[in-house]
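For this depiction, one protein chain was excluded, whereas all remaining protein chains were kept in their positions.
Every chain is named by a letter (A, B and C) in the order it is written, and numbering of its residues begins at 1.
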Amino acid sequence: MPAVGDNTARARALLTMMERIRAFEEQAVLAAERDKLVLGAIHPSIGQEATAAGVMSNFAIDDIMLSTHRGHGHTLAKGADPLAMMRELLGRQGGCCGGKGGSMHIADFGVGMLGANGVVSANIVIATGAAHGLKMQGSDRIVVDVFGDGAINRGPFLEGLNWAVVFDLPILYVCEDNRYSATTCTADMMAGKGAAVRAEALGMRATTVDGNDALAVADATAEITARIRAGGPPEMLHALTYRRGGHTSFDPAKYKPAGEAEEQTALNDPINRLRDTLALQGLSVAEMDTIHNEAQAEMIDVLTEAAKTPFPPDNMALEDVQDIGSPAQEAY
Amino acid sequence: MPAVGDNTARARALLTMMERIRAFEEQAVLAAERDKLVLGAIHPSIGQEATAAGVMSNFAIDDIMLSTHRGHGHTLAKGADPLAMMRELLGRQGGCCGGKGGSMHIADFGVGMLGANGVVSANIVIATGAAHGLKMQGSDRIVVDVFGDGAINRGPFLEGLNWAVVFDLPILYVCEDNRYSATTCTADMMAGKGAAVRAEALGMRATTVDGNDALAVADATAEITARIRAGGPPEMLHALTYRRGGHTSFDPAKYKPAGEAEEQTALNDPINRLRDTLALQGLSVAEMDTIHNEAQAEMIDVLTEAAKTPFPPDNMALEDVQDIGSPAQEAY
Amino acid sequence: MEKMTYAQAAREAVRDAMNADKSVWCVGEDLGRGGVFGQYIGLQDEFGKERIVDTPISESAIMGGAFGAAMMGTRPIVEMRFSDFALCATDELVNQIAKARFMFGGQSRAPMVVRKPMGLWRSSAAQHSQSLESWYVHIPGLVVACPATPQDNYSMMKAAIECDDPVVYLEHKNIWLLEGDVDRDQGYEFGTAVRRCEGQDVTLVSWSDTANVCEKAAATLANQNISAEVIDLRSLWPWDKNAVLESVRKTGRLVVAHESVQVGGFGGEVVATVAEHAGNALRGPVRRVGAPRSLVAYAPNLEDQMRVTEAMIVAAAKETMGL
Partner (left out) sequence: MEKMTYAQAAREAVRDAMNADKSVWCVGEDLGRGGVFGQYIGLQDEFGKERIVDTPISESAIMGGAFGAAMMGTRPIVEMRFSDFALCATDELVNQIAKARFMFGGQSRAPMVVRKPMGLWRSSAAQHSQSLESWYVHIPGLVVACPATPQDNYSMMKAAIECDDPVVYLEHKNIWLLEGDVDRDQGYEFGTAVRRCEGQDVTLVSWSDTANVCEKAAATLANQNISAEVIDLRSLWPWDKNAVLESVRKTGRLVVAHESVQVGGFGGEVVATVAEHAGNALRGPVRRVGAPRSLVAYAPNLEDQMRVTEAMIVAAAKETMGL
């Protein structure tokens, strides 16, 4: 993490992370659509990078994070190796889950990333329990759990948040509100004012932030995590962003109102917004372009390299299921 | 229902219902403990009668009600026959579920009572769906769903209430808050301020009422149901009451603070409180005692009669499972 | 006769049923956009948002709510999207829906169809690939349907919608695009299997997409002068024991094949039933062909390790013949 007070360095780091996330996902989409190398579904977070970068900039490698099906950005920002991630998306050996999970189950325990999840809202109770475990152990590590706006209508949202408050756990819940849940406009399916108000009804402090303003996200998260690290109760960050593309890379998102995505792209792109801020602070366009180009080059290399990696050995199909009664010993 | 304005008649009706509920449950407890005729668990609502009587006095026979494991009072107040109920508690033929459900699954579809439930919180989504079904059919019937204070920490609470608001359904949710969930003081396990605040966070109007004041409950419910019957959105009633006894009839409730139950019994008995009110309105103690005695006599007869009823025929064990692939045809 | 895909056949069955009975409706996430697999395309335009109901991501409320509405006399079709997500509504299905009629002494009915697309579908990984049909067979109160062809997905869907019991309706994700002839007048009676090929030497019992694989295996076996009889059970509860027992009494040999995990799978029930009732008719060892007790991985080669293939079925058939 950059030194406090060094705002430009911090913003530069955020920009770099956002550019890397963007580039990673652009390559992932190409791998899926152009190259047909990604066989399962991927859920890009293009346009939402400020939340991932801003939130995770406040967490250390050994803090714990859980994420969703749309988790590439959070995972990279938590410190994961993009090559291992890309290999995972391609189902290859050396993928961070050995090719067994794919995009929807990406995880890197080495950087405290305990998994994306294919079941909406399921990560909320798991993350809560991780915080419970840390508290039991007297650890000073904390937990951040990210979920979408659609996830707040499932039971685990209620059960997890209630639990965290009751047991006073060191956890930050981040609702990454991109307005859509799959092909549905979340507002149409949501009673009341949403995540923050629901958290408050559970006695949890909630902060709402412009999720496309990386600095605002980083600042808000910094304040919250300072409180949590100081022993404060669990909190929520409600980050308002926008899902620019479809639900998956294959979804043309025809259900969106005409012009909405275009307008958001033009006016609310988190990378452009941070570039504008940095430009005002005196960073040159050339320097920012370099950041962009380096990120692009990095991720192009990542894809090239990942595509060269072999698939995992067949016998891995029976490995890492369980020790006792393992299918590697006894499959039937 | 008594004529509007005829307050004494209404209060008298409430008192009668409360006395009947009390008497029914006292007999049920005797049947369980003295007579060993109730083999499963029963969960008495002694001390909570005002909520049952007050709420249900505003619902017609063909309105729909769902209840909990602690549902005798709601069921009687909804109009069920106490003899059929007692037979059910004793697992006998002619029980309202033919002896197959027992206390925890008591139901009388003939009076719109769609079942108590052995799974905490499960009735919330079912009741919500019943309201959805009624709305689809253009019916003017409405739904009332009762659950305990412990139920608000399970997922169906969130999912059901959110759904009801989203689809604007004709349903009243009643949280019958008796402060305990089994052997636990609910406050210790509950984040935030409880049911009403959680409902409000879902955009649902919530009314909190003294659940041991039968008239207050009846009045509050009357206002709410008038709004719902007029096409208004779903609402919640949070009724504050007290579970006087143990969780089941066998539970000595030693975990309660010393004197708490005694104090509640002395000062907050809903029957005594209504008697005091009625006395002020000029009803004679003798008349009220007659109500009491009649209720007692009715339920003593009910138990005597129920105890004479035979068990259901053995072949009922395979009936009413399903039409296609019924075990009565094909059990293995 | 019309040519349709498996997905279209189900959609047409739903459409025909909705036209015939206005108490039929559908409820689930993203149905307005046609459903995740296009199996609802056009229906919201035709029947409106009140009958093709898009919902919050609330599986408990979808399942439990549909049940409440079913008790009020409507006939919901519940869409669970992937059978895996239905596990978020297990209490509702198993403790509530399956048990209510009995618990309440016959007072209630739950005429509803619970659609749970199941099975392997390229690189969907462990949380989007399960086949848990044996679970539902084990739960009294439930009817369990596993259609394998467009015709059956039409006829069985219609029968499921018309049925007054809750039907767990397991479509296989791998065959949404499978084409076939559909006769809208062909009815379906639960508990009836279909003999997909007649044969003398060995009986292959299966259901869902694996029945299609068995049919291919039978063709391969035929080339090797082995005459296999293929029985597609179609519904697993009730299931057509007689069809299986008769066939085994004729062939004396039995292979049961299914995509789900072999241990604890419904194949065990089939083999046990044959052992109990026609054990002495067996002229060779019986064989089950199911997935190893492992999980479905994302990597395609690992996923393939969990697949029941034509070659495996052919090999098992030969084993029962001592070849």
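Quick notes on this structure:
Simple rule for what comes next: contacts are C-beta pairs under 8 Å (C-beta built on N, C-alpha and C of every residue); 3 or more make two chains touch, one makes a residue touch a chain.
From a predicted model like this one, the values you see are computed outputs, not experimental measurements.
The hidden chain makes contact, of the residues A:40, A:155 or A:234, with A:155. Of C:182, C:211 or C:297, it is C:297 that touches the chain left out of the display.
Summary of contacts with the chain left out: across B:47, B:73, B:112 or B:150, the touching residue is B:150.
Think of the hidden chain as still there; on subunit A it touches residues 64, 66, 95-101, 105, 107-110, 114-115, 117-119, 122, 124-134, 136-137, 139, 155-156, 159-160, 162-163, 166-167, 319-325, 327, 330.
As for the chain not pictured, it touches subunit B at residues 39-41, 88, 91-92, 95, 97, 99-102, 104-105, 117-121, 150-151, 153-155, 181-184, 188-190, 255, 311-312, 314, 316-318, 321, 325, 327, 330-332. Although one chain is not displayed, its contacts with subunit C can still be listed: residues 84-85, 87-88, 90-91, 94-95, 98-99, 102-103, 125-127, 132, 134-135, 137-141, 237, 260-261, 263-269, 271-276, 279-280, 282, 285-288, 293-295, 297.
By our rule, only the chains that are shown with their structure count from here on.
Compare each chain's C-alpha centroid with the centroid of every protein C-alpha atom shown, and the nearest one belongs to C. If you average the CA atoms of subunit A and of subunit B, the two centres end up 45 Å from each other. Averaged Cα coordinates give subunit B a centre that lies 40 Å from the centre of subunit C.
One inter-chain figure worth recording: subunit A and subunit C are separated by 36 Å, centre to centre, where each centre is the mean of the chain's CA atoms.
Residue positions of subunit A touching 2 or more other chains, listed in rising order: 153-155, 188-190. The residues of subunit C that reach two or more other chains are 55-56, 58, 60, listed in rising order.
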